[in-house]
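Before I ask anything, here is the structure I am working with.
All protein chains but one are shown in place.
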Amino acid sequence: VIRAGVVGATGYTGAELLRLLAGHPKVDIKVITSRAEAERRVDDIFPNLRGHVDASFSEPHLEALAECDIVFFATPNGIAMTMVPELLDMDVKVVDLSADFRLKNANVWAEWYGMSHSCPELLLEAVYGLPELNRAAIREARLVANPGCYPTAIILGFLPLLEQNRIDLQCLIADAKSGVSGAGRQAQVGTLLCETAENFKAYGVPRHRHSPEIQQVCSDIAKRQVGITFVPHLVPMIRGIHATLYCHCSNPDDDLQMVFAGRYADEPFVDVLPPGAHPETRSVRGVNECKIAVHQTQGGMMVIVLSVIDNLIKGAAGQAVQNMNLMFGYDETLGTKATALLP
Amino acid sequence: VIRAGVVGATGYTGAELLRLLAGHPKVDIKVITSRAEAERRVDDIFPNLRGHVDASFSEPHLEALAECDIVFFATPNGIAMTMVPELLDMDVKVVDLSADFRLKNANVWAEWYGMSHSCPELLLEAVYGLPELNRAAIREARLVANPGCYPTAIILGFLPLLEQNRIDLQCLIADAKSGVSGAGRQAQVGTLLCETAENFKAYGVPRHRHSPEIQQVCSDIAKRQVGITFVPHLVPMIRGIHATLYCHCSNPDDDLQMVFAGRYADEPFVDVLPPGAHPETRSVRGVNECKIAVHQTQGGMMVIVLSVIDNLIKGAAGQAVQNMNLMFGYDETLGTKATALLP
Amino acid sequence: VIRAGVVGATGYTGAELLRLLAGHPKVDIKVITSRAEAERRVDDIFPNLRGHVDASFSEPHLEALAECDIVFFATPNGIAMTMVPELLDMDVKVVDLSADFRLKNANVWAEWYGMSHSCPELLLEAVYGLPELNRAAIREARLVANPGCYPTAIILGFLPLLEQNRIDLQCLIADAKSGVSGAGRQAQVGTLLCETAENFKAYGVPRHRHSPEIQQVCSDIAKRQVGITFVPHLVPMIRGIHATLYCHCSNPDDDLQMVFAGRYADEPFVDVLPPGAHPETRSVRGVNECKIAVHQTQGGMMVIVLSVIDNLIKGAAGQAVQNMNLMFGYDETLGTKATALLP
Partner (left out) sequence: VIRAGVVGATGYTGAELLRLLAGHPKVDIKVITSRAEAERRVDDIFPNLRGHVDASFSEPHLEALAECDIVFFATPNGIAMTMVPELLDMDVKVVDLSADFRLKNANVWAEWYGMSHSCPELLLEAVYGLPELNRAAIREARLVANPGCYPTAIILGFLPLLEQNRIDLQCLIADAKSGVSGAGRQAQVGTLLCETAENFKAYGVPRHRHSPEIQQVCSDIAKRQVGITFVPHLVPMIRGIHATLYCHCSNPDDDLQMVFAGRYADEPFVDVLPPGAHPETRSVRGVNECKIAVHQTQGGMMVIVLSVIDNLIKGAAGQAVQNMNLMFGYDETLGTKATALLP
């Protein structure tokens, strides 16, 4: 049994992580921390966990966390990096769901996150936790940087095309749409129901923090620098990301359906839909899955990939559990199989 | 392993039943019928079942259904009663999720459902499938009438008060609110998103079909005729029922919190919240649970009970599986434990 | 032309007031204040006002407000009372949309609002601004206490019954449901889309601040103390209040439809629907109207009144403009006629 700790568990990602870990047959949640809510019962904030997580939040102390086999960080950016080095020294494995270890270049990180990185030497060690890309490395990792939600949906959608060098790398477009839970559980006017319901808008054009992450990973896959335009939008719903990806095919006769189906044939959590399909975010709501459809228009020259995930599961907590399973030698799907609720 | 059939599985109740049965460790789904969608793959209509239910709809034939140990009817009213007698004769157990067997009096049934009942003799045999009320009888039953969604939320909220004779029976009020999935998956203007989103209204005043069911069961519990006013409302959300119940306490010094907590102490699927609580429908979304809070105002004279369920689970498919477990001697909670998604 | 000032215009009530005043043919908005947003353009916060309100927020200064003929307070409770006495002294009329002047008894006010009242002598002078009840007094008033949103919907629903003494005054029940905008534009977790969408719950049982206001006004109308149970609920939508009112008829033979139709025949903003109707909140969204239907069940003994308003219009800003029109001798409907958007 894995003894697990969750740091910063009062956000939506933390809540999902607790829900998944509580239902995982090989996990015992030992520590749940929150500075702001220390002493308060977890199910007081998350009523769905009543009867499932019988615990209270505690202050984050290294001594308590050192008793764990693994610690998950579901904290704001800039927190994990202050605690991770010591945890690793004490032989605790770490999955960081924040952005602290996703970029390889400390200067780029500092530029985008507005502070200098406190342990840049770990940036190179950290494994980018997308199992479909880095499964072997994740198995051996001490420190996993769990991917961002937008990057997960977008990278899985471009991956087969990048690996096989099928597309023009200079004008990739990722038009992405996210439910409001992607903005977190902070008290802020911009994500009130009255500000987001019955409304649709783009935001973060031209700069969104997920851009360098997408850029870096796609370039790594393509083994060349790629040019990506990324435009995020806010959808009046709670969960789900839909990425609509556009790129130009090098060869209009390519059978891209076969490329995708082949690449993901053995992946437990990527489902390539049949030709002509349109994946819906609700079909993956609450489950650790990415559904993908690929279309070609304009005589095959224009490739359109539709990729959907639940931003809190495959885009965060579910992928973190998937990574934990790999790191501890368990079946990758343990505790993350479920069927989406519909309607 | 129980061989199960589902008749009329193209509605939301049917879809939920398939989802639950597919995840049930002791069930093998043998037959899934639909006249309208015969031959079509189930996951074509319900994309969440892709990879979980690998089957197509078939025409409803008695021979195929006779191979089952149990048949669930998720059909419009008036269908089950035409097939149930023969199935029972062939030793197939039945859980009917429609209203065909919920009322004891065939004349009352005919008045409310606009047709005469084709097997009135079975009305008395049928057991009203509310386990918290009729657990022992359900265990022995061949035919279970699964309760309506509104009645489940309302009856569980009044039950302890009625059993203990704590309230004035003549002026019970049930102000109930339901998500739109309660109206089913039929093509109709009234439940389009554009007609129901950003809107709230009452409907069915003064006559709603669930009234006689609530009236009958509450009167049975109280062992006297009760007078109930029931007003349903449509909430702009998919799932969930919230019943706000009002009645007058016979004795303002009664500790009703204790009455509720005691009555439901051993119930796996009824959760009595602590004093002062307000249950939320989202806390039971997707799970087979009723959460209840009891309040007293006006010096204790006015009792307010707040009761929430997921109309498709505890109000339909989940309760049906709970009944099946009882009918076949399994642990009542098998296959119906889950943690609600939040947010 | 009326020179108008709006104090505290960064909330939803303030925004609606600006929208209505900007479209009013006899109003010139001179001052728009906000401490928090001073210097910021109004249309930067409320993009719908771009091209309609060409102004910036300013700090609230008495000198500037004294230049106005009327000042509206759309402030949190406890602010208006600190400025109103001086404004009145300077011959500025006031409509207060907060709760500072709604209660007549300073002790009751202090108990519910947690502070002592700074000008209790004005509580008696202030006219409760429900034109259907106090039209003549509003015409003469210097200071109008604009009713709360719940009280408006509830009082208009009970009014004809209370005036004509048709009901048992001791067990009135108001089961009310409100869209989330009723909770304001503050940054708070509880009203995030992710906390309120796809959810329904009661709140504030047994004590909500609108209770004493409802109690006071209903008792005034009935000329006797009434007993009211008020339970508010939160609906996953932006705008709208639906009040479902229950009471016992003194005489089951009363034709209550006629009572309502007669009482409101000349009211420009109360629409009594035909028998059997169910008013929808969307039918009054964006307009200054209350739609009401009356039903009788249980042989006429139980009266059910359904009453809907837009909480931000007839429940706040629209009623404030209606009051202003009366105070300045204009046609009561000036600037508040519009047709609701549907869908």
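Letters A, B and C name the chains as they come in the text, with residue numbers starting at 1 for each one.
The rule is short, and it goes like this: contacts are C-beta pairs under 8 Å (C-beta built on N, C-alpha and C of every residue); 3 or more make two chains touch, one makes a residue touch a chain.
It should be emphasised that the depicted structure is a prediction, and the values quoted were computed from it without experimental measurement.
**Q** Just list which of the chains on display the missing one touches.
**A** A, B, C
**Q** So which of C:Y12, C:F158 or C:Y246 would be touching the chain we can't see?
**A** Checking each option in C:Y12, C:F158 or C:Y246, the one touching the absent chain turns out to be C:Y12.
**Q** Using the touch definition from the top, which of B:T33, B:T75 or B:T196 touches the missing chain?
**A** B:T196
**Q** Just one of A:G11, A:P147, A:G240 or A:G335 touches the chain that is missing; which is it?
**A** Answering carefully, the residue with contact to the hidden chain is A:G240.
**Q** Touching the hidden chain in the full complex, which residues of subunit B are there? Just list them.
**A** Touching the chain left out of view, subunit B contributes residues 12, 180-181, 185-189, 191-198, 236-238.
**Q** On subunit A, what residues meet the omitted chain?
**A** 171, 173, 175, 177, 179, 194-195, 197-203, 205-206, 227, 229, 231, 233, 235-240, 242, 244, 246, 248, 278-282, 285, 295-298, 302, 304, 306, 308, 343
**Q** Extract the touching residues of subunit C with respect to the undisplayed chain.
**A** Those residues of subunit C that touch the unshown chain are 12, 15, 19, 22-23, 46-52, 181, 185, 197-198, 238-239, 271, 279-280, 282-283, 285-286, 338-343.
Everything that follows uses one rule, which is that only the chains that are shown with their structure count from here on.
**Q** Suppose a student superposes the Cα atoms of subunit A on subunit B; what rotation angle should they report, nearest 5 degrees?
**A** 180
**Q** Starting from the mean Cα coordinates of subunit B and subunit C, work out the distance between those two points in Å.
**A** 39
**Q** With chain centres taken as the means of their Cα atoms, state the distance from subunit A to subunit B in Å.
**A** 37
**Q** Nearest whole angstrom, what separates the Cα centre of subunit A from the Cα centre of subunit C?
**A** 45
**Q** Could you say which residues in subunit B touch two or more other chains, in rising order?
**A** 197-198, 238-239, 279-280, 282, 285, 343
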